[in-house]
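Take a look at the structure below.
One protein chain omitted, others in place.
Up next is chain A:
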Amino acid sequence: MHKLWASTYKELLLLSRDIGGLAILFVMPLVLVVTITLIQDSTFRSINDNKIPILWVDFDKGEVSKNIYDGLAESKSFNIIDKESDSEAKELVFKGKYQLAIVIPVNLSSELEKKVNLNVEGLLSKFGLEEETPQTEKAGLEKKEVILYFDPATQMAFKNSIKNGIDKMIFKIETQTIYKAFQSQITDDETEAIFDTESFITFKEITPSIGENEIIPNSVQHNVPAWTLFAIFFIIVPLSINMVKEKSQGTFVRLRTNPVSYLTVLGGKTVIYLAVCLIQFGLMLGIGVYLFPILGLPSLEVSGKIPLLFLVAIFAGLAAIGLGLLLGTVARTQEQSAPFGATFVVILAALGGVWVPVFIMPNFMQTLSNLSPMNWGLNAFYDVFLRDVGLIDLVPELTLLFLFFVITTSISIVYNERKNAV
């Protein structure tokens, strides 16, 4: 026990003497969380302060284009800039000056109205209420295309959301035009409300709640756990560097001649780096609760969750440390450990769902995701932050994280013993 204490104390001294390293260890994760949360906050807000400028070319100048224009304006997400020329809009978007241009074709409103009227008249004639529409009139109608130009660098998610939005608006306009056509055939009084054109089916989202308080997900509740976990796992970089440094200094070689087990040496490192993880985590929670509201972000909601959050942080920290110990044991140089460690954490984060939610990944990647300790950690954090679960529900994820620590540490010890067997 005394050897473990001495090892822990030594690690504490080594860490405390590296002020620059210590600052990076604590400050950079905080900067990361603040930056990412500020960036991602807009995607969670229903009212967006930062409008995306888009180009609008209207060759229709009719009711349909007006409705689409109004729909875009009402969304409050766009700053609509009018352009007269299709080619100019196309060039500006393809050069990356704008994300999107929408070109409304000529006579869209009148042609749509004509088409709907023809359909309605055709339908009514089947019931004997109208004269039959001549086929030549129907044949004269051409299909209309609303043209969208996207900057090639635009992300697919943004493209899809725009396409869906415009599709929905056009569908609504078409429906309303049909109702209107029927109304004009049935009555001459335009003020008479025969059809209720409002949507009959609407959506209502039910969110989890604690007592009477609903848990409404926001950018902070999503980002703090994800990026805190990312920062916790980044501990593998300084930890593995610490171990490689000991090898190059010769101190690891000296320790091999001492009557001390590798487990004790690793134990000292585990205790100190776990403490670093927990301090880091505490600071992250602190900025979530106190700094974010000052920056105009929602405050991190942690009331009643702190013990469980720290419990998850302990197990996530252990998993990260296990990986760091393994990397430090296997790597021979800092040139091996640092880039590998950093890249591997990014891969684990990607697999774990830190950037892209796991449910939208391809099946194969979803299977791989189940093997990422970051996925287990993230689920555990989301369980506490957003799903308000109890300790029992966390047991599977905590067990996986702990097993990961035990397995990686055991591999480190076995590898070290085999490599240095006498």
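In the analysis below, a contact is a pair of C-beta atoms (placed from the backbone, for glycine too) under 8 Å apart; a residue touches a chain by one contact, two chains touch by 3 or more; residues count from 1.
Methods note: contacts and distances are computed from a predicted model.
You can't see one chain of this complex, but its UniProt record names it "ABC-2 type transport system ATP-binding protein", from the set "Potassium-transporting ATPase KdpC subunit", "ABC-2 type transport system ATP-binding protein", "5'-Nucleotidase C-terminal domain-containing protein" or "PadR family transcriptional regulator".
For the chain left out of this panel, the touching residue among A:N258, A:T333, A:T367 or A:S410 is A:N258. Screening A:G250, A:P307 or A:P362 against the full complex identifies A:G250 as the residue touching the chain left out. Within the complete assembly, A:Y9 is the residue of A:Y9, A:Y290 or A:W355 that touches the hidden chain.
Mapped onto chain A, contacts with the missing chain fall at residues 2-3, 5-7, 9-10, 13-14, 17-18, 249-251, 253-260, 420-422.
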